[in-house]
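Only one protein chain is missing from this complex, and each of the others stays in its spot.
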Amino acid sequence: MKQAKYGLILLLFLMVPPVIELSESIMSIHMHMQMPLLGIAGMLMVPYFKEKFPRFFEKWNANGIPGILLFMIIIIYWLFPRTMDEALTVPYVEVFKFISWPFLAGVPLRDSWGKLSERAKGIFLIVIGIIYTGMGFLYLFAEDQLCNNYLVIEQRALGWGFLFIALSILLYYAQDKLIDHSKYE
Amino acid sequence: MKMHRFEEIWLIFAVVIIVGSMVITGYQAFALGMGPPSGKEVIDPQKVDETAPFDNPGVFEVGDKEYEVVMTLQAFSFDPGEIEIPAGSTVHFKMTSKDVVHGVQIVDTNVNAMVPPGHIQTITQKFDEPGEYLILCNEYCGTGHQLMSATVTVK
Amino acid sequence: MESAVNQSFVQKTSERTMKFLGTNPKDAKLSLTFFAVSFVALLIGGFLGLLQGLERAGVITMPAWFDYYQTLTTHGILLILIFTGAFLIGYLYAGVSHTLGGLLPKVRKMGWISFTLIVIGTVVVASQILIGEASVLYTFYPPMAASPWFYIGLVFVVLGIWVAAFGVFINVANWRKRNKGQHVPLFSYFATGIFILLFVGTLGVTYEVLTLIPWAFGWTDTVNVMLSRTLFWSFGHTLVNVWYLTAVSAWYVAVPRIIGGRQFSDTLARAVVFLLVVLNVPGGFHHQIVDPGFSEGLKFMHVFMSLSIGFPSLMTAFAMFAMFERAGRKKGGKGLLGWFKKLPWKDVRFLAPFIAMATFIPAGAGGIAQTNFQLNQVVHNTLFITGHFHLTVGVSVALTFFGIAYWLVPHLSKRVMTPLVNKLAIWQVVLWTVGMAFMSGAMHTVGLFGAPRRTSFTTYNESAQALGWDPYLILVAVGGTLLLVSVVMVVCIVFHLMFKAPKGETEFPVAEVEDDAAPTPKWTERWSVWIVLMIAVISMGYVIPLVDLVMNAPPGSPPFKTW
């Protein structure tokens, strides 16, 4: 249960007002650091939930598909430029961010990942890779300012950030497919 | 990974050191306004002499005991080379380089900043104690680097 | 049951060690050649260091045909690039050969190609400095422009390093294919991590240098100053951690064996390696805390990224002392600190790395302090920084390297170190420590008073403040003198061990795991995953500033020659 404790500490740390302010002051940090860290906080709490509600996850997320779909829905929702803006200006959207990332994205991701077949994992990685590439190009080439609260230059940086994350995900996928680990391990 | 109990305590201690120093740094930078010099303005380094305000470097009074020093750095001198201000003054330095990368440091104060060409660096310092302060270049800029200095006289 | 399996695994490994391992003689020649270059670089670099110390203290004045800044440039490049670079390649190649049962013939050939490229590069670079065309210091910040050949020489050095890196990758991959289901020996795991870090860390600076070459030739008009500077530091600080990781490899692998102990934890050691590899590259940004062009929020994020590198180092600190305690207690050390006395203090192979580790405590603490904004602003570009890296590189890394050389060189040359030479070596280590204490201590202190680094003798027109620094600068010169004596000693001992010492067998110390150690998890070996994570961390750190520097760039700067 130590993990869950660390997860909770991380979540609380991210909710300290100055930390929120700092992590939301730069667009890339907001989207590529704060949000994933919230997800990680949730992931750390999975063993706790599994112990508390052992049957729930087995029953309702037997093959991992509902969990991974929920994860996808949450991250796609947070990809809309609008939600980024509203997280800054509308309090309940901000609250939703702090609930949805850990509990509706982080928790189902970790629970589902082990249950998914190799094929499903592959498809998942490719889909995320493609979405992120798309978002990268969108932010890089959008002429307009997509988020009213951030400068266009930050938007460009975010675009490059998306491309690098997509690259990392696709490289991960490629190494998993191309390198036959059984040859080495 | 199984962890030794002392090891875990030690690692928590490590995290506390790191997070603690982050908190202090962040508090000083963002709450007390003691952040490092981070001028964001840019300038054409080949046209410094023609670009305001650097076409007229010098010391300008901008308020009560408040001065702006517009300064250019070049191998191997500061312009203006002598600054005189009354004790208790707050001085806003606005600096740029005409050639290579220089660094500005005022001994016995917290003024310490890089001044690369193309960028305008800003830093503010309050001078309470009367005396003569040495301004020196602390980034190697050529043969005469050790000669590059100026003074602030606080009266 | 599990421990029984482990036991037999351990036995098998040690049998194999006896039968097959031991550095192949052809590989020994390669490593010894690297060492020869490394220690010659140390001798010349150290000598120039003393000249600098003397000039800075106002004792001598260097002639115009080889002035202070030429000395400084040569000192930096010889010690920071060549001494450490050649040493680490020689050391890692010997270790890989030893732990993996010899280098593949093609990898050995790559080793020689790497050697040739590095030597050519060094000669080209040095010639440019000597003729006064490249007094730009080892950081070569544009728009100060050296002769294009200086940069071309650097490209050769980097290419040499890359060839060496890929040699190790090929050898390790080959071994893994032949030894399915086994963990790569810890030493080779370190070597893999170090070379991955070195390769990725040099990518940015290589790009920088490739933009500087056409600019120095006059084919392009201007260069983006801040972009170059940022790319340089993405490399500069990584390099520091490459040496550090090299030193740490000896702490984990060799030192426990020397003191008659076992490895503390194989998993922890491997975790330290991949954490340092993954987290490292963005760490260099803290060299730019007082630079213009970056917002404070961004700098603050980088304070975090830099400090996170401290985490694996603190893990190492724990592992080392836990390992010492266990070894000391096994030898009968009693009470809270009784084990401490049982350590082999009279063995230079232990004493040198021990002082190195102990020094890393204040050195690391200084590093953590400097990473924070306000403290950084106090010491940035003062002699404090010079003092800091003479502690980290000059003591923690260099003393570990000496300690390694004292067993690795005789191991490779099939000779032994006599007790008399051991005693001499202990004196060398002590002298080095005292010399550095004087020099680095004085530098730290006078740096806090505001004395700038990289500056020739000056009183700034008899400024009262500057005159107050002089006594400390004399101490720097005194320390430098002691250090030069120590350098001469170590070079003599190393060449003695190479060619003159009595014939015999010296062990390549490789510590074994504890009998009851938990097996190391398989995931530690997935380098492909660590590399992906590394790319993700680097992009987090560098995308924001680089996009900003490129898109908001001021007009570039033409080349300047100010010396």
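Note that the chains are named A, B and C in the order they appear, and that numbering of residues resets to 1 at the start of each chain.
Operating definition for what follows: a residue touches a chain if its C-beta (ideal position, glycine included) is under 8 Å from a C-beta of that chain, and two chains touch if they have at least 3 such contacts.
As a working rule, contacts and distances are computed from a predicted model.
Selecting from "NADH-quinone oxidoreductase subunit J", "Sarcosine oxidase subunit alpha family protein", "glycine dehydrogenase (aminomethyl-transferring)" or "SCO family protein", the unshown chain of this assembly corresponds to "SCO family protein" (UniProt protein name). Among the residues A:Ala4, A:Ile20, A:Leu70 or A:Ile128, only A:Leu70 touches the chain that is left out of the figure.
Residue-level contact of chain A with the missing chain is found at 58-63, 65-66, 69-70, 73, 77, 80-83, 85-86, 89, 144-153.
Please note the rule applied: only the chains that are shown with their structure count from here on.
Separation between the centroids of chain B and chain C, computed from CA atoms only, is 31 Å. With touch defined as above, residues shared between interfaces to two or more other chains in chain C number as follows: 295, 300, 552.
In chain B, 26, 30 are the positions where the chain touches two or more neighbouring chains simultaneously. Of all residues in chain B, those touching chain A in their complex are 26, 30-31. If you check the complex, the residues on chain C that touch chain A are 173, 176-177, 180-181, 295, 297-298, 300-301, 522, 525-526, 528-529, 531-533, 535-536, 539-540, 543-544, 546-548, 551-552. Those residues of chain B that touch chain C in the shared complex are 1-2, 4, 6-7, 10-11, 14-15, 17-18, 21-22, 24-26, 28-30, 34-40, 42-46, 75-76, 99-101, 103, 105, 107-108, 110, 112-122, 132-134, 136-147, 149, 151.
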